[in-house]
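Every protein chain of the complex appears in place save one, which is left out.
A, B and C label the chains in the order they appear, each numbered from 1.
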Amino acid sequence: MATLADFKTSEKSWWCPGCGDFGVLAALQKSLVALDINPDELTIIAGIGCSGKIGNYINGYNLHVVHGRTLPAAMGVKLANRDLKVICAGGDGDAYAIGMGHFMHAMRRNVDITYLVMDNHIYGLTKGQYSPTSDPGFQTKTTPKGNIERPVHPLSTALAAGCTFVAQGFSSWQPQLASLIQKAVRHPGFALVNIISPCVTYNKINTYDWYKTSLTNLDTVEGYDSQNRVEALRVLHEHDELVTGLVYQDPTSVPYEDLAPGYSKTPLAGQDYALEDAVWKKMLAGLE
Amino acid sequence: MATLADFKTSEKSWWCPGCGDFGVLAALQKSLVALDINPDELTIIAGIGCSGKIGNYINGYNLHVVHGRTLPAAMGVKLANRDLKVICAGGDGDAYAIGMGHFMHAMRRNVDITYLVMDNHIYGLTKGQYSPTSDPGFQTKTTPKGNIERPVHPLSTALAAGCTFVAQGFSSWQPQLASLIQKAVRHPGFALVNIISPCVTYNKINTYDWYKTSLTNLDTVEGYDSQNRVEALRVLHEHDELVTGLVYQDPTSVPYEDLAPGYSKTPLAGQDYALEDAVWKKMLAGLE
Amino acid sequence: MDSTTTTVPVIAWKIGGDQGEGIDSTGDALATVANRMGYYVYGYKSFSSRIKGGHTNYKVRIGVDPLEATTETTEILVALNQETIDKNVSEVRTGGFVLADQAFKPHLPEGAAAHLVELPLTEIAKEVGSVLMRNMVAVGASAALLNLPLGPFDSYVERRFGSKGAQIVESNKAAIRRGFEEIQTRVGHLLDIRLGEPRPGDRLLMTGNDAMALGAIAGGCRIMAAYPITPASDVMEALIKWFPLVGGVVVQAEDEMAAVLMAIGAGFAGARGMTATSGPGFSLMQEAIGLASMTETPVVIADIQRSGPSTGMPTKQEQSDLLQMVNGSHGEAPRIVLTPSSIEEVFADAMDAFNLADGYQCPVLIASDLSLGLWKRTVERSAIDYRRAAIDRGELVSPEELLALGRDVFKRYELNDSGISPRSVPGMPFGQFLATGNEHGENGKVTEDPANRDRMMHKRLHKLDRFDREGVLTEGPKDADIMLVAIGSTVGILREAKRDLEAHGHRVGLSWLRYLSPFPVEATRAALAQAQRVLVVEQNATGQLLSLMKVQGIGHEPRFSSFLKVNGVPFTPEEVVRKVSGLLPVREVV
Partner (left out) sequence: MDSTTTTVPVIAWKIGGDQGEGIDSTGDALATVANRMGYYVYGYKSFSSRIKGGHTNYKVRIGVDPLEATTETTEILVALNQETIDKNVSEVRTGGFVLADQAFKPHLPEGAAAHLVELPLTEIAKEVGSVLMRNMVAVGASAALLNLPLGPFDSYVERRFGSKGAQIVESNKAAIRRGFEEIQTRVGHLLDIRLGEPRPGDRLLMTGNDAMALGAIAGGCRIMAAYPITPASDVMEALIKWFPLVGGVVVQAEDEMAAVLMAIGAGFAGARGMTATSGPGFSLMQEAIGLASMTETPVVIADIQRSGPSTGMPTKQEQSDLLQMVNGSHGEAPRIVLTPSSIEEVFADAMDAFNLADGYQCPVLIASDLSLGLWKRTVERSAIDYRRAAIDRGELVSPEELLALGRDVFKRYELNDSGISPRSVPGMPFGQFLATGNEHGENGKVTEDPANRDRMMHKRLHKLDRFDREGVLTEGPKDADIMLVAIGSTVGILREAKRDLEAHGHRVGLSWLRYLSPFPVEATRAALAQAQRVLVVEQNATGQLLSLMKVQGIGHEPRFSSFLKVNGVPFTPEEVVRKVSGLLPVREVV
C-alpha cells in the first residue's frame, strides 16, 4: 500500500506562495493514498497553465499535453490500458476555453476518467487575462473596463451534457475535496470535479475569504438529492453554482469501455498483437 | 422591399430529393422577406456538410468557411459591420462535434447572430456516420452495432451556456419554423434555432413520420413560460427535447456590440481609418 | 466474326449515371467477378461531393496483366442517362460500344465513332422484379460483350445477396442473365477485340484504404481514432468492421485534434494508436505532431491527400500536402514521412509504421492520396501478409532494470549515442516519468537550461540519422534517356507509361521515393545521377517533391524538369507518354 511519500516528487513547486493549487495537490495525493492506488498504475494527464504543472509534483506516469487537450489524450490512455487510473487536471482556461469542445464530448462518452479542473477564474500562467469562468465585471489585463461575457457555468453545463458525476470542491476545504476526489475516482465513468483554487496573484476578487462566505456546502443542505438531475440544476441556479459537494451522480453509469463492441477485456497495452491465421482470412474474405 | 425571388439564386440544389434542408431553405427565404431584409445587408456564414450548402442557394453575401467554424467567422463579420444581418447555418456535426467549443462560447458572448442548426442526427455529406445528436443504439456506418454515446442535447446545453434565445423548429412545419427564424433574427443577441431536418438517405429512424408523432409543439402547451430558464429545462427533460417552438428568450438581452467598451457605434467596415494627430500622440504618450 | 477479332490484353469498361443510382455497386460487381476469374482489375470513379444527383462514373479496366492506372480510352460505355453519353462518348474508341437504356431515348452526338446499342434495361428490370435491378441487367449485357461466362456472376450474386433471401438472389441472377441474353440474341458479340485468357491466382480486390487498415492491424494497431473525412473515412470504417475480431477499438472523435491526441495517449500508454485523415484534418493536427515529437511518443498518422487548399475539391486527387507533412508544426519536430506508391506498399508501410514509431519514438506520417486510397485494384494475396514483419516494440526498459534502479532514478530521455532512449510504459514499477511538450531534461523534468536544450534538440534531430530503410526504388536503367520520378499513386501511372515508352524504343527509368523525412538524400542522388533527363511528375501545382530535392542540392541542373497536374484528374499514362515524347528525340523501335 502506497504512502503519501510515494506520490511526491523531488521537484520544487513553481506555484506562487498561497496559490490554491497547493491544496488541490495535497487533496489529490491524500486521495491517492486513501484509494490505495499504486504509483505505477497512476497516469496524470495535465494541461498547460499554472494548474497544469500539478503533474510535475506527483509521482506517476504523467503526460503533459498541449493546451486544452487533456481529455482526448486521457481517453487514448484509458482505452490503451483499461487497468490504469486516469486522472486529468488543468485550469479553467484549459478546460473551458480552448478545451471546451473536448470537455463536452468526453462527458458524452463517459470513459472512466476523473477530471479535476483547477478553477481560479483567471489565466494564471499567461499573467492575468480573464477566463471563461471570470465573473461579469471582473477587471483583468484584457478586461480593464470589466468583463462583458456571461461566464461558463461548469456544473450546469456538465449536467446538460450528460455527465454522470458532477462535483465541486474548494481547495481550502481539504476533507471534503479529498472525499470528492475519491468518489470521483471510484465512479465508473467520467467524473468532473470542478475545484475552486484561488489565484492569489491575479485574482483579488474571488479570494479565499470571498469564497468562504459565498459558498454553500451541499453536505449541509437538508434533503439534497444528488441523483436528481433536474433538482440539481435548480439548486445550482439558485446558488449561482457557488456550492461545494457532490452535485450529481448517476448510479447506473456504465463506462464506455464496457459498451464498446468487441473491445478487449484485457489491456491493449502489453499484448503481443499476434494474429491468428483464421482471423486474418476472415478479414480478407470480403476482399476476394 | 425584397421579394422571395430576390433571395433565390440560379444554383441548382445538390440535396437529395426529399431532404429536410429544402424546408429550412424555404422557411429562411420566407422569413427574410417577412423581415424586410435587403439582400445586400444579408450575410450567411455556412459550415461544411450537406446543410452548409444552403448558402449557395440564397442570394446574399455568403461565407462558406471551414468545418465547424461558422460562429467565430460570423462574430468577425458582425463586429466588422454591425448593420449587417448575420445568419449562420450548418449541420449537427458542424455545430455540435467539431464546432462545439465555438458554439458554447458564441452563446456566452451574445453577439447578435442567428444560428440555424440543421439537425439530421447524422453526417450526411460524408455518407452516413453517426453524429453527436444521434440517438443511443442508432446504427450507422461507424456504429454498426448501435451508438453507445450519450447524445448532445442542444437545447438544454444552450440554456446551461447562457444562450439568450433558444428555439427548435421542424423543417416540415413551415409556418412555425418561419416564425421562429423571424423571432430569432429580431432577437438582440445570439439566437439558436435547432432545426429538425431529416436526412432521407442515411437516417431511416428519425424520419418525418417519426418526428410527426414524437414532437410536442410548445405553442400548444398551456401556460408554457418561455422566460423561465429552470422551467424550460424541466420541460425539455420531460420531453427528451422532442419539442418545437420558442423554448426560452431572455427579454433583457443586450448584445455584445452594445457592451464592448469604446466599440464604434457605426460600422467599422467602410470607415476611412484616418487618425487624428492628437489621438496618435495620446497613444505614444505612454512610450515616452 | 471471331476471325476478325484481335485478342487484347486489356479492355476498359465504364458505367455512368447519377450519383445515388448504384453506379458503385455495379462497377464493383463487374470488377469483383473479373478479379475472381483471374483477370487483373483497376477501378476508377469520378464523383462529386454530393450524395444524390450529378454525374458519376466508374471505369473498370480488366486485363491479363497487372494494371495500375486509369487511361484515356474506353471500349464499353454503359450509359444510364444521356448526360453519361455526352460527357464520356469522346473517350470510347472507334469500334467501341455505348450500351444505353432505351428508356431515356439515347442518341450519340454527331460523328461519334462508337456503336450505340439500345437495350430495354429498365423494362427488363421491371420484368424480373424491380427497376432497381436495371444496373444488373447492364452488368449481364456487359458480360456478354466482354465474352465473360455467366457462372461467376451467379456465384457473386449468391455471396453478395445471400443474406437477403432467395428471392433477391434469384431476381438478381435473372437480371444478369436477361441482360446477357439480350446482347447475345440481339447483337451477338460485336466487339472487334477480345480479352485474352485470364490467369487465375490467389488474389484480392482492394483499395489502399483497405490496405491501410489491414496493415495497421497486422502492425499491432489496436486503437484508432478519427473524424470522418473524404477520402480517409473508410480507413476508420474498415477498422470498425475488423477491430472487434482482435479486441481493438475505434473512436469517432469530435474533431481531428481529439483524434490525434487519443492516438498519442494510446502510444504513451503502451498500445499502438493511429489516426487517418485528409488535408483539412491534417492541418488541424499540426500542433499535436509537435507534441508527439517533443515527448518522443509513438503515433501513426495517415494523410489520404485530396485536392486543396482549404476544402478544395474533396473528391478529387492531389498530392499537395507534402511540404506540410515534412515541415508542418511550429518549431523543429522530427518525424518520419513514408510514401507508399501502391496498395502493396500501403500495406507494408502501414504495418511497418508502428515498428518505426516505436523504434524511433516519434510520429510516423503516411502520405497516401485519393487515387491510392479509394480505387480498387487486383493485389496478390501474398503481398498482404500479416507475417511480413514481426512486431518490434523498439527500445523498452525492462522491468528488471527498473527494479534494479529503484524509485526516481529512471531517466526516460537518457542521452546515448543513438538518441533513442529506452522507454517505460504506465504500469511498470519505478518507470514513472513526465512526458511533456516543454523542453525537459533526461529525467523528463521541465528545464530551460541552455546546455540541456542543445543536447535534447540534438538528440531528437539526430536519432533519425540512422534511419536506414531503402529510400528510393528504381526500375529500368539508371542511365536512362529519361528517369521518371514520383511518389504515391503517380508511380503506377508512370509504370504504365514507361511500358509504352519502351515500346516506342525509349530507355526509360522509373524511380520512386519511399519516404520524404528523413530525406533519402544519397539514395535520391544515386538514383538520378546517371539519367540523361529527369522528369519529376507530381499531382500538385508547385512541384513540392522537386522542392524537397532542391533543398538537398538535387534537381537544380537543367536536365531536371517538372510535370505537374492539379486539376483534380489523375495523370493518365497517355499524358505522360505525350509529355515525355515531346522531351525526347524520336527513336525507332528496335
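Going forward, a residue touches a chain if its C-beta (ideal position, glycine included) is under 8 Å from a C-beta of that chain, and two chains touch if they have at least 3 such contacts.
The shown structure was predicted, so the numbers you read here are calculated from the model rather than taken from an experiment.
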Query - Where the missing chain makes contact, among the chains that are shown - result: A, B, C
Report summary line: Which of C:G162, C:P309, C:G406 or C:P477 touches the missing chain? It is C:P309
Requested in this report: With the full complex in mind, choose from C:L291, C:V508 or C:V577 the residue touching the hidden chain.
Outcome: C:L291
Query raised in the report: With respect to the chain omitted from the figure, which of B:A74, B:L116, B:A158 or B:I195 is a touching residue?
Result: B:A74
**Report entry** Hidden partner chain, residues of chain B it touches
**Finding:** 9-11, 38-43, 45, 48, 55-56, 59-66, 69, 71-81, 83-84, 101-102, 104-105, 109, 260-275, 279-280, 282-284, 287-288
Requested in this report: May I ask you to list the residues on chain A that touch the chain which is not drawn?
Outcome: 14-17, 48, 50, 64, 66-68, 97-98, 100, 123-127, 129-130, 132, 141-144, 201
Query raised in the report: What residues on chain C make contact with the chain left out of this view?
Result: 48-49, 278-280, 282-284, 286-287, 290-291, 293-295, 303, 305, 307-316, 318, 320-321, 323-324, 327-333, 436-439, 448, 450-451, 453-454, 457, 461, 540-542, 547, 550-553, 556, 566-569
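We take it that only the chains that are shown with their structure count from here on.
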Query - From chain C, the most remote chain by mean C-alpha position - result: A
Query - Distance from chain C to chain A - Cα centre to Cα centre, in angstrom - result: 41
Query raised in the report: Where the CA atoms of chain A average out and where those of chain B average out, how many Å apart are those spots?
Result: 30
Requested in this report: Could you tell me which residues belong to chain C and also touch two or more other chains?
Outcome: 241, 254-255
Query raised in the report: Among the residues of chain B, which are close enough to touch at least two other chains?
Result: 97-98, 100, 132
